[in-house]
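Omission of a single protein chain aside, the complex is shown with its protein chains in their original locations.
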Amino acid sequence: MRRTLHGRRSVRIAAGLLAAGLALSACGSSSKGGSSGGSSGGSSGGSSGSVPGADALDKASGVVNLTFWHSMKDTNQKAVTAIVDAFNTKYQGKIHVTDTYQGSYDDAIAKYKTAVSSHTTPSLMQVYDVGTRFMVDSKQTIPVADLASKDGYALGDLQPNIVNYYSVGGKLQSMPFNSSMPLLYINVEAFKKAGLDPANPPKTLDELADAAKKLTVKDANGTTTQYGFGAADYGWFVEQLTAESGALYCDNDNGRTARATKLNLDSGAPLTYTKWWSDLVKGGYASNTGRPTADAQAAFKAGKVAMNLESTGVLGGYVDAGTKAAAPFTVATAAFPKVTAADSGGPVIGGASLWIDRAGHSDAEVRAAWEFAKFAASAPQQAAWHQATGYFPVSVAALQDPTDVAYRQKHPQFQTAIDELTATKPSTATAGCLLGVMPQARADLEQAMLNVATTGTTAEAALADASTKIAKLISDYNSAVG
Amino acid sequence: MFILYPLIESFVLSTHGSDIFGNSSRYVGFKHFSEMFDDPDFYTILSTTALFTLLTVIPGVLGALALVLLMESRIRGIRIFRSAFALPFAFSAASASVIFAVIYNPVVGIANGMLGHFGAQPVGWLTDPKWVLLSVAAVQIWLTLGYNVLVLSAGVAAIPADIVEAARLDGATGWRLHRSIMVPLLSPQLFFLTVVSTINSLQAFTAIRVLAPEGGPGGKAMTLVYAIYNKGFENGNSDLGAASAYAIVLLFIVLILTAIQFGVLERKVFYR
């Protein structure tokens, strides 16, 4: 390269120009406003605009077209399409719903954010449970409670525990759609081999640890061929245990009376579970497959792990994998463990719900979306949905549907989830924590737990660290909401 | 233009706050920068980035050089070897990462499966803070090896046979032949590969996204580019202001490094 000198000068010029650009942008402030408001919290929620009545749809001429964003793929996507097709047939010539898969829940939220900026939000969107606070803060949607009260439509058929989660400021914000619950999964053959009774599964963390030790098998080389316990490093489990113990996961009544400002990580269930899990991992009784839930599932499916925590959603896959495994095994389910036997709380409902966008959408469109939301949550649709996907039906009546009763007879493992839910009394603790930055907060907690399990860091130090980090995240978020 | 306008926009973004949709809100001056420089994580990220670059560029380029020179030892089957080493060139970062994700699986992955065959304890390739950066770097090296081998082979093919023959007649063999004749003659290719690999490693994203989201355990694989994604997009984050501040740091580092590489390394490059 004979032109070195020239090339180098070009670089310097470029750097100079960039610096000039930096200086320029620093001068031109375009403050679009935004006072750093405090927590205006759980008040009325994200309504924007008036609540249209049924006549808005009646008066609409032609077909009302709806866009529906969701994050269901494979089998679940087919089940969504089945609901949409049934709806479109029923409302032929009046409403037409187009469903599009938007990638994972996180991807969909990312796209929703840009859609808000460019005014291209969908009519309806499926959002995961931990996105609830964000959706309310986005001020784009209309609470389904408003539409229901306008019509005198009773929301009583919805599972009260599920309604509890998606209610902010005493108002149901979105239509529950797909729900899942945490369960303890058991490899029956491994239990029998270790002389344990699969019909009497461990109920508390201590019992679980004892069983895990008995269930761990090593070969002559000292290589572990079966771990007693193995679950993903997943913050969701910590949230569940906290609710089971009747405690609050974050302040301001789990973020329901005002926006939460911090998580309660440094004591109670989070601390106990972190210590418990890292001890099992370090002792060689639990596999550490890290944060991806798929990897923990693979270990259980391979028969390498005797006990696993997962949501109801994986049941079908587990049973199937058990029959196809190199050494076939039977899958049993048990209630999600408690920290101590005295714990009186219950699980928090995971899953996702349907949000109806108001801002930038016509009255007729909002009404049509409301029709779809009611349709998707209705007993017959939920019964079919439950059987196709393994998600928990959000409709109480769906459980009485004859097809659903037959389904549960065929899959007795599912009854555990129903017993678990019906035994749970809705409370602030079981409503779960609402947090605008829950996905990141979960990730930070998981990082802290992994840190404890793989290094010499103490649980106390790691969780205190995570707490500080998350508190900063929350305050940044709260000031961004303004 | 899709580069200059966004570039300026990035500077503007870095001096503004963001609302929850990621739109830039009020002007905050250099707050993102001062927060970044006060954050101990920032310096960890910088050293991780440097480490990752060294761990990938040096073995990637030198390893390819060693392989290419070994293949020059007048042996049979050279074409088969070259094809074998070139194979990774056919893989995208996404497909390679996905394969390695299956291989690295801690319990049912083939990597630990083979360790078990030899009676060794399983390794937490992606779950152990000590291993995660090495595991990701291995994928990056694997990915670039094919390209590097192809480029260097092309360089070797371009060396006039009479130069090598003359050196051999002069008694230069083996190591000496390589060191004093081949390597200097390959220096343009080596220089080119060092520059390209450095930039590629600094910008490596897909492998970390697939194998070590969140920068993996303990954030041990959190590089600068990944930090941009983490602040701006990952886990529903939308602090595009802070993300842009990181982007600008990356920009300056790449600029400075490239200038240094052109300035220093080029002097040692032998041009015919």
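Order as written gives the chain letters A and B; numbering starts at 1 within each chain.
Here, contacts are C-beta pairs under 8 Å (C-beta built on N, C-alpha and C of every residue); 3 or more make two chains touch, one makes a residue touch a chain.
We adopt the following convention: contacts and distances are computed from a predicted model.
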Omitted chain (choose from "CidA/LrgA family protein", "Polysaccharide deacetylase", "Carbohydrate ABC transporter permease" or "Ion-translocating oxidoreductase complex subunit D") - UniProt protein name: "Carbohydrate ABC transporter permease"
Omitted-chain contact residue, chosen from B:G17, B:G124 or B:G155: B:G155
Of B:V108, B:L177 or B:A242, the residue in touch with the unshown chain: B:V108
Interface residues of chain A (partner: the chain not displayed): 1-3, 6-7, 9-15, 17-18, 73-74, 100-104, 107, 111, 114-115, 117-118, 120, 225, 291-295, 297-298, 301-304, 317, 321, 324-327
Contact set of chain B toward the excluded chain (per top definition): 2-7, 9-10, 13, 22, 67, 70-71, 73, 75, 81-96, 98-103, 105, 107-110, 112-114, 116-117, 142, 145-146, 150-151, 153-155, 157-158, 174, 188-189, 192-193, 199, 202-203, 205-206, 210, 213, 225, 228-229, 232, 240, 243-244, 247-248, 250-251, 254-255, 258
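Rule of thumb we're sticking to: only the chains that are shown with their structure count from here on.
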Mean-CA-position distance for chain B and chain A (Å): 34
Chain B-touching residues of chain A, taken from the complex the two chains share: 1-2, 4, 7-8, 11-12, 14-15, 18, 21-22, 24-26, 28-34, 106, 109-110, 113-114, 116-117, 131, 134, 137-138, 221-224, 227, 230, 233, 287-291, 295, 298-299, 302, 304-305, 436-437, 439-440, 442-443, 446-447, 450-451, 454-455, 476-477, 479-482
Touching residues (chain side chain B, partner chain A) in the complex: 7-8, 11-12, 15-27, 29-30, 105-108, 116, 119, 121-122, 124, 126-130, 213-214, 217-219, 233-239, 248, 251-252, 255, 258-259, 262-263, 266, 269, 271
